[in-house]
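The other protein chains are all here in position, but one chain of the complex has been omitted.
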Amino acid sequence: MGFFWTIVVLVVVLGFAWRFLGSYMAAVFDGRVHFLGWLERPVYWALGTGPDHEQTWKRYAVSMIVYSGVAIGVAYLIMRIQGHLPLDPQHLGGVPQALSFNTAVSFVTNTNWQNYGGETTMSYFSQIGALTVQQFASCAVGVAVAIALVRGFARRNSPTIGNFWVDVTRFTIYVLVPVSFVAGIILVSQGAVQTLAGPATIHDALNGVTQTIARGPAAFMGSIMQFGTNGGGFFNVDLAHPLENPTGLTNLLYIVLTLSIPVALTYTFGKMVGSIRQGTALLAAMTIIFGVWVGFTSYAEHQPNPAVAAAGVANTHVGNTEGKEVRFGDTSSALFNVSMTQTSDGAVDSAGDSYNPMGGFGLLTGMMLGEVTPGGTGSGLYTILVYAIVAVFIGGLMIGRTPEYLGKKIQAKEVKLAGLAALVMPLTVLVLTGIAVSVHAGQAGPLNKGPHRFTEILYAFTSQGNNNGSAFAGLNSNTDFYNIVGAIDMLLGRFGIMIPVLALGGSLAAKQVVPPSAGTFRTDNGMFVGLTIGVILIIGGLTFFPAASLGPIVEQLSHGKFF
Amino acid sequence: MATTATPPPPQQTPAQPHGVARSRGLFEREILSRALPEAFLKLDPRVQVRNPVMFVVLVGTVVTLIESITSPGVFDWSITAWLLLTVIFANFAEALAEGRGKAQADTLRRMRADTEARRLRPDGTEERVGAATLAQGDLVVCEAGDLVPSDGEIVEGVASVDESAITGESAPVIRESGGDRSAVTGGTKVLSDRIVVRITAEQGQTFLDRMIGLVEGANRQRTPNEIALTILLAVLTIVFLPVVVVLEPFGRYAGASVSVVVLVSLLVCLIPTTIGALLSAIGIAGMDRMVQRNVLAMSGRAVEAAGDVQTLLLDKTGTITLGNRMASSFTPVQGVDERDLADAAQLASLADETPEGRSVVVLAKERFGIRERALDGGHEFVPFSAITRMSGLDVGSRQIRKGAADSVKRWVAEQGGSLPEDLDPAVERISRAGSTPLVVADGKRILGVIELKDVVKTGIREKFDEMRSMGIRTVMITGDNPLTAAAIAQEAGVDDFLAEATPETKMELIKAEQQGGKLVAMTGDGTNDAPALAQADVGVAMNTGTTAAKEAGNMVDLDSNPTKLIDVVEIGKQLLITRGALTTFSIANDIAKYFAIIPALFVATYPQLGALNIMGLHSPQSAVLSAVIFNALVIVALIPLALRGVRFRAAGSASILRRNVFIYGVGGIIVPFLGIKLIDLFLVAVHWY
Partner (left out) sequence: MNLRVLWSALRLVLVSVVVLGLGYNLLMVGIGEAVFPGQANGSLVHYHGRVIGSKLIGQEFTSARFFEGRPSATSPTPYNAESSAASNYGPTNPALLQEIRANLARVLKQNPGIKASQVPPDLVESSASGLDPDISPRAAYLQAPRVARANHLPVGTVRALVASHVVGRFAGLYGAPHVNVLELNLALLKLDASQP
């Protein structure tokens, strides 16, 4: 019953976020919110731009890429020279080249894949100045790209799709800063640590053991990393760490923060294109898949770990607790990890590697579906719109009309761009996994044996290619091979989709709108929801079924066999 | 357009298609025997490369062939053979679709067999030359029994012409110089009288030549939706390429050795071969279906656009109403005897050869026994013009006119005449009843009103209801005044009407609709329709119309039946639906194929994966072969569907979608499970395995 109420609370809170954050974000992007104008205007002045400087999709894309490139450079530099910067009480010294590169790319691409243990590698300055900053920025960039695409649908005969700098600035100032501030304070009140005082060393504990407790500004990072679906925490074990995720409430708050923007963006979408129902349809598709995956994975984790069963601990009241924290419990841990793999968040509050085979399957496949349910901040919306375009195209043909979505004709150019965007992720993930399992440097990574070692590698590339950052942590990926190949995976998975998406936005914005009629393919009813779900499941399923069958599926079918 | 520019009564839509498009069975032996060798000739890689899906199959076949040669085995050879058959089946489907067009083209070609032409020299004498030597601008003479040597325009004379060779309609039509019925088509036969024709077409560019080119699909270009779909299919092909290729390293990492032949089989099964194989056949067949209904589409693009049409502009006359309005009553104004009115009306109509004009003459005769009379000199007919909108005659000092109420009133007023008080009420009453009032005036004196009754075609209302359910708005175009138009519009059930239409207002309407993002279809025949036909997204010109109209439109209706526009829309939709349905079917098929091949691929390494063999297939090899055979056979099984098109029923988008998703989506998931299992059982039964 406890889990039932958890779900109820989640649904109610997210319902509010959907309605109010959704319409608020539409107002922000339409330039109808001004209360922090004193913060907004100096930024425009510094950048020499403003809301009136509309950009074509190409300008928009160039701005986005240059900004991301510079961000990678600055983050890389900070990590490399952190030993010469302030706020390094543990004297950790500079971060190695390959690791710095991987990490810089990881945070700028909203992936937050971490090939390092936070508390043992990154100085406070790096955590704050290189990583937390990008947790704001990468989220804002993702949402900006999504909004640019939405404008493509909302506008007609327009050569431009907005201004990148303005979109990023507005979103950061009006959405990210206020919410992460409030959430951060709640987190601190619950016990999340927020200090620059360095580790606490405790002598003479009750049983005479000395313990050094790593601390840091973790609460604030936790709040923005979740709200921005980044997921890269302060500590090695991420949000399983009691000092960053101290209670059941913070665990729930983290889930709410993560799902808020992706869920609410469907409302923003509906509002901007002039029909909330259009956004609701997308939300319905997201919710159905999400719900099924939560149910499936929670059920799988509510079963005992095969090893526990084999050892004779036949306790069926508690599920798999290996790699889980007692305060969260099995089902809520599964809910948390599913929430993070179906967004681009990737935070964990329990060790995915130790999930039961079908539990791990639930996490892995959540990412393989392209992270659209509800997906990352911005990336969830624009990716599901890509899938929706494919659904509209096939469905539209089946009613005998040149397919159109929101009155915009889906023609060769749109199919090409949507196809490209849908193609990039599976292509990248599969090819890079294929390379990794073929070369010695890649084969050296996994900790486990048998099908599970394959799952670990597949999971790593799936996670990075989807800019998720969730890890089946048994993979030793802090090697030059995994750092560099992983960075390529993340870059392709991010910009390989964003650029065609922006081109799509530009192409749609320039189009005329076909007025709806009884012969129009409806994109706001159950049939469309079903078709979109079908496209998501079929594209994800068909591309990854063989790979998954060699990993978690065969593991599950092994019935207690150990490798 | 009110009175004289009415097109001749349309031939009723024949129950049986005919003409060029003589219906052919799907698998007539002649066509089949022609298609078979074609299927092999099309194996040429230069042909295949145009179709990315089938090209991948061909490359895969070569790979398995090499494998079969280097390490021979029954299994490898069987797979190679079936992969090759897959490509051949695809070629066969295309050849079959083309073959039907070619057969039609042959019929047309026979007609074009060298004709002799009687060319007029500048001095007026004739010379006999081969039709092939005729140049644009030449004048030729045709008399009863002659074949018209090339396309042209009658500059002199009037003749009845048998156009059955082109339209299939045996009733001869009248062609005469001047006006909108002056065009003659090469290959048609003059039945009576003598005409002089100025050749308007270059050799090789005649209507007949273009028709042959069209039905043959000689310069068939991909249509926009076909291109978009081809891209989607290419994307699906590209995505499955790495899916399959990486199974080799994945398998190796798991300790399995994966056979290249099986991988190629899996790839071919996963890429959308069903739709890839049938895509071009569907397109050709769509054009063909147009031809079967005697509509010549100048491009596949036009056929596709027809499916997208949201606004149909339909000429009232001939489309919504039976073409011939009949005079049904005379309403004299106060102080005029009805008989005088009838007499004047008859006089004014004597030279009016339109059915309406004739009906006035007939009504006057029936009512008052006024006979048609020959006028003895001293008179002059005043023909109808679009500007005056009146016609009549001047005889002696009398100027008798009949025409649209406004025009006649203005004309009378210009001469200082006065308008009787009861004129307007009479005009209005007739208009409101949906009839057309023609006002008759004698000089500055108005005599009264002729009521021309319009007869709305039976069954047309239901057609419009269908259109509405498909989301298509019908707009009736008429030269009538708004009152008349409104009454008929209501009776016929159209959504809107454009009254007192002129070519300009018609053009404006089309532009306004297009500005709003809608696609517009219209029919037209006259030269003054040409700009609007060109502007419309789908312009169907009547074959009886002028050359200008036919040049401007992107379709020609050989039957000259404006109601055909509705058929055109349905064919366009059916074409797209067939593509969408087979795409869905093709993708849905993949699920079963996975369950056949994946366990077969890895069961040696992981016996646990045998659990995925839910079809209980006999052995890994039989499973793979069964999937490949199914994949090939399903192409053949669907050829009839591709050529005929999926069943189309006018309905709202939601119900069409639901039906197609159920049949081709859900069906596409289930059918291959059954098919593969059956093939596997068969292979075991014949001891192949």
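Per-chain residue numbering starts at 1, and chain names A and B are given in the order in which the chains are listed.
FYI, contacts are C-beta pairs under 8 Å (C-beta built on N, C-alpha and C of every residue); 3 or more make two chains touch, one makes a residue touch a chain.
Since the model is a prediction, treat every value here as computed from it, not as a measurement.
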Visible contact partners (per top-of-document touch definition) of the missing chain: A
Residue of A:Gly232, A:Gly362, A:Pro426 or A:Gly474 touching the missing chain in the full complex: A:Gly474
Which residue of A:Ser350, A:Ser379, A:Ser463 or A:Ser507 touches the chain not shown here: A:Ser350
Option touching the unshown chain, where A:Ala27, A:Val308 or A:Ile488 are the choices: A:Val308
Contacting the left-out chain in the complete assembly, out of A:Ile128, A:Ile410, A:Leu423 or A:Ile553: A:Ile128
In chain A, positions touching the absent partner: 2, 5-6, 8-9, 43, 46-49, 62-63, 66-67, 69-71, 74, 78, 117, 119-120, 128-130, 132-133, 136-137, 165, 168-169, 172, 177, 181, 184-185, 188-197, 199-200, 202, 204-207, 209, 211-215, 217, 219-220, 235-237, 240-243, 246-249, 251-252, 304-308, 310-315, 317-330, 332-333, 348-351, 353-357, 360, 447-452, 455-456, 472-474, 555, 558, 561-563
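In this text, only the chains that are shown with their structure count from here on.
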Averaged-CA centre spacing for the pair chain B and chain A, given as whole angstrom: 50
Chain B to chain A touching residues, read off their complex: 224-225, 227-229, 231-232, 234-235, 238-240, 242-254, 270, 304, 307-308, 310, 468-473, 516-519, 572-577, 579-581, 583-584, 587-588, 590-591, 594, 598, 601-602, 606, 608-609, 611-612, 648, 652-654, 656-658, 660-661, 664-665
Residues on chain A engaged by chain B in the complex (per definition of touch): 390, 393-402, 407, 410-412, 414-416, 419-420, 422-423, 426-427, 430-431, 433-435, 437-438, 443, 451, 454, 512-515, 517-522, 525, 527, 530-531, 534, 538-539, 541-547, 549-550, 553-554, 557-559, 561
